[in-house]
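With one protein chain held back, the other chains of the complex are shown just where they sit.
Entry: subunit A
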Amino acid sequence: MQWQAEGIVIGTRKQGENNILLEVLTPDKGRCLGLVRGGRSRRQQPALQLGNHLNLTWRARLDEHLGFFTVEPLQLRAAHLMQTARAIHGLQSLCAQVRLLPERDPHPNLFHALDVILDHLEDPRIGAALVLRFELELLNELGFGLDLSECAATGVTEELIWVSPKSGRAVCKTAGQPYAAKLLTLPEFLKAPESRLSQNIQISKGDMEAGFSLTGYFLFKYIYEPRSIAWPPARDNYVTALRKDFADLPD
């Protein structure tokens, strides 16, 4: 068995003294694992860092085997992403979330989205907005998509400012008023489905806080809690780093 694909490194683990167990996200093969012989060598280690974009060749005798990767770097982003706390925590958070995907299940949308986001993580506003849209898309791809197109109570598409924590559907201002304390705030920029994962988004500190509370709530409720997976500290670290950055930015 052999295939070739592009992939983004989402996890590495030392295997013995010389090898690395590499985890990548590819557009057509999804999340894949394989052993990189000599992956801990000085020559290979710079390429095998989270966030790097690689050209991969996977080989194994049988399809169900772990297999071996040979890698060639295409775009090495890790060195740039290491420079700021926000970028490195964002990278760790995204990789932890991508590792939630089932193995060898293709998610081309998420691959392309991740590729774009990693190029913009250093910008706090654009990076945060893209990460939030990515988390919504991740929920969607895992079968827990939120319906933000119309009000769950009245069916209207105007003034959608909340999301029901129970159903994951949007709620309009009028219908949600009596339950405002229990509802989650829906930031304006997350409503427009056509701009999903678009790069030209600028968000405020309030939008950022509300957005991460919203996606965090549903990620925990639908994915982390049922699977008994520990909440990734990297996500909290990312939000903390963003808070500091947003405090220094004009609103």
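FYI, a residue touches a chain if its C-beta (ideal position, glycine included) is under 8 Å from a C-beta of that chain, and two chains touch if they have at least 3 such contacts; residues count from 1.
Criterion: contacts and distances are computed from a predicted model.
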### Query
Of the options "High-affinity zinc uptake system membrane protein ZnuB", "Recombination protein RecR", "SoxAX cytochrome complex subunit A" or "Tryptophan synthase beta chain", which is the UniProt protein name for the chain that has been left out of view?
"Recombination protein RecR"
### Query
Which of A:91, A:146 or A:190 sits in contact with the chain that's absent?
A:91
### Summary
Touching the hidden chain, out of A:66, A:79, A:180 or A:249, is A:79
### Absent chain, residues of subunit A that touch it
11-13, 17, 45-47, 49-51, 73, 76-85, 88-89, 91-92, 96, 99, 232-234, 237, 240-241
